[in-house]
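Missing here: one protein chain of the complex. Every other protein chain is in place.
Take a look at chain A:
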Amino acid sequence: MISQFFVLSQRGDHIVFRDYRGEVPKGSAEIFFRKVKFWNDDEAEEAPPVFDFGYPQTTSTEVLKSYIFNEPIMVDAGRLPPLGPAAMFMQGTKRMPGTAVTKSVVATEPGGKKREEIFVDIIERISVTFSSSGYILTSEIDGTIQMKSYLSGNPEIRLALNEDLSIGRTGSSTFDYRSSSGGGTVVLDDCNFHESVHLDSFDIDRTLSLIPPDGEFPVMNYRMTQEFKPPFRVTALIEEAGPSRAEVLLKIRADFSANVTANTITVQMPVPSYTMRASFELEAGAVGQTTDFKEGSRRLEWNLKKAIAFTVLTYFFISQLQRILLCNIFYVLLWNAGNLTKEAGPVNMNFTIPMYNASKLQVRYLQIAKKSKTYNPYRWVRYVTQANSYVARL
């Protein structure tokens, strides 16, 4: 239960204060505040009567909304830090209806009419660790199917996933790579579902039915350790090249099809603390790439705005080429060079790939219960893959 409820300004003033039970001694809240820093700065109206004697009476945002009578004060989206996993759609890509996602729950078209639309985002955060020889040591996908509904009247929705989707790995040990590599079937280790999801037909045809509450919520979270094809192959090499000089070779191969582009790629590599300078040598014709040596944190940084899989059309297949970048670091060797690999690295990579998902989990269809013949809301199904921990060891 909740005894007291505070919404505070950044300075610590009470914007909203409620005492539900009148049992907390005066001033005890102050002790708490003294130890906490505040970041909230929202205009809040009357705390809705969702608590009675400290017991929440509902946890549904839908019901909560009905308690709010004031007109929402729109906050400039640019000022707000991105929230939630769908925030990645806000990174300026023209290909997605990115602006729609940042809209307030009360979505209105310029004409003042509500626009009927629903977004389903399949967001995957992938973790891959490559060994020094380029093998995959561990790989994992943490995925979420995020839904954002602006549909009036909360119609029922059916969301169909891959028919061959299976849940729970049969093998005794996880990370067993023998099973079904690239064989098409998607095997999730485990998943969980939002309250509103009905799983009645899930076992038969992998369909989720739900009546979505307004606003954004995760329909399903899933985890997969089945082997998958990583979007980038990373190999890194550090070698001595003279008495006080070493050469680092970073090779990143984009391993995805031509209609997909990865953006905002950052590659970082810590180098030995005695590194003095670094100079770089980019592949000829590289555009939109920057390299830097961060002296403070002893890190090499390589930023790429975009990475398109280089495609060469031959008679019957599309093949991917490598993008290779060479950076030469100069540094002063103080002790023996045998420890180079232990003091540098690992290489860490960050990226976002819209319209790509590593797990091959698909939304087969998104069905909305029709209210009338003319009712045809906008549906957006979007995929995005993001690096969580994408590491190549030296």
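Everything below uses one rule, namely that contacts are C-beta pairs under 8 Å (C-beta built on N, C-alpha and C of every residue); 3 or more make two chains touch, one makes a residue touch a chain; residues count from 1.
In this section, contacts and distances are computed from a predicted model.
Peer 1: UniProt protein name for the omitted subunit, picking from "DNA-directed RNA polymerase III subunit RPC9", "Cytosolic Fe-S cluster assembly factor NUBP2 homolog", "Beta-adaptin-like protein" or "Tubulin delta chain"?
Peer 2: Matching "DNA-directed RNA polymerase III subunit RPC9", "Cytosolic Fe-S cluster assembly factor NUBP2 homolog", "Beta-adaptin-like protein" or "Tubulin delta chain" to the record, the invisible chain is "Beta-adaptin-like protein".
Peer 1: Just name the one of A:55, A:365 or A:378 that touches the chain not displayed here.
Peer 2: Once the missing chain is taken into account, the touching residue is A:55.
Peer 1: May I ask which residue of A:218, A:231 or A:354 touches the chain that does not appear here?
Peer 2: Residue touching the absent chain, from the options given: A:218.
Peer 1: Which parts of chain A are in contact with the chain that was left out?
Peer 2: Residue positions of chain A that touch the missing chain: 1, 13-17, 19, 21-23, 26-27, 29-30, 46-47, 49, 52-53, 55-60, 69, 125, 127, 129, 138, 140, 142, 144, 168, 172-175, 189-195, 199, 218, 220-223, 225, 270, 297-298, 335-336, 338-339, 342-343, 345-346, 348, 388-391, 393.
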